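All protein chains but one are shown in place.
Presenting chain A:
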Amino acid sequence: MTLTGVSVRRRGRSILGPLDASLNGGGLSILMGPNGAGKTTLLRALHGLERVSTGDIHWTDPKDAEGRNQGFVFQTPVLMRRSVLDCIAYPLQLDGVKRAEAREQARARANEVGLNVNLDQAVMFLSGGEKQKMALARALMRRPRILFLDEPCANLDGRSVKEIEEILLRIKDGGTRILMSTHDLGQARRLADSVLFLHAGKLVEQAIGDDFFRAPQTAEAKAYLKGEILL
């Protein structure tokens, strides 16, 4: 995927870019940067949820560009007024899969992400972390080629984080390209094949995961990794 001069403006203010980047091959890329850096905006723009004001997003493989081959896990899980199982099954029901069949697969995905709750209860009764697992299971239903995750582990405890990370590594090995934002430096270190570091809407640094953590090139990234507060 190649981004050329991509920018997003809202209310007369530039909130992202202009931004040039290319992401090739498989693997798992981590988006990092302080609050308001533009991580969510970039992920949403790549997925086609955010109108791009200038520039162009080009997918090398046209199959990847298709929305239905992409999955998105939102920063705040979208809760439907349905049972947990029906929420997870929903993408397949849109595809015309029979309800029983879709629910059967949804049960398997729920198991896979470690969502061990009564799946027939209303989704709004789940805890914050369980809701995030529900959203991940739902995003996996169509077996996406590209998976976007916006801070998927923000409310999870250590064990759940580990479960999710294992799943992400597994589906990465299955050939799914993953782009994910996180504030968890440890997680970034564990997962990143490559890193995109954003600050104030600009792509400040892009590097191989190990290189980025060992020897960050820019002052902003150095400060961020040291835990200093970026202004």
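Please note the rule applied: a contact is a pair of C-beta atoms (placed from the backbone, for glycine too) under 8 Å apart; a residue touches a chain by one contact, two chains touch by 3 or more; residues count from 1.
Throughout what follows, contacts and distances are computed from a predicted model.
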Next on the checklist: Looking at what's absent rather than what's present, what does UniProt name the missing chain, "Sulfur-oxidizing protein SoxX", "Molybdate ABC transporter permease protein", "Twin-arginine translocation pathway signal" or "[NiFe] hydrogenase diaphorase moiety small subunit"?
Outcome noted: "Molybdate ABC transporter permease protein"
Next on the checklist: I'm checking contacts with the chain that's been left out. Which of A:26, A:67 or A:128 qualifies?
Outcome noted: A:67
Checklist entry - Which residue from A:33, A:55 or A:91 sits in contact with the chain not drawn here? => result A:91
Checklist entry - Which residue from A:1, A:23 or A:49 sits in contact with the chain not drawn here? => result A:49
Checklist entry - Which of these, A:29, A:83 or A:181, touches the one chain of the complex that we don't see? => result A:83
Next on the checklist: In the complete complex, the non-displayed chain touches which residues of chain A?
Outcome noted: 47-49, 67-68, 70, 72, 74, 78-83, 90-91, 94, 121-122, 124-125
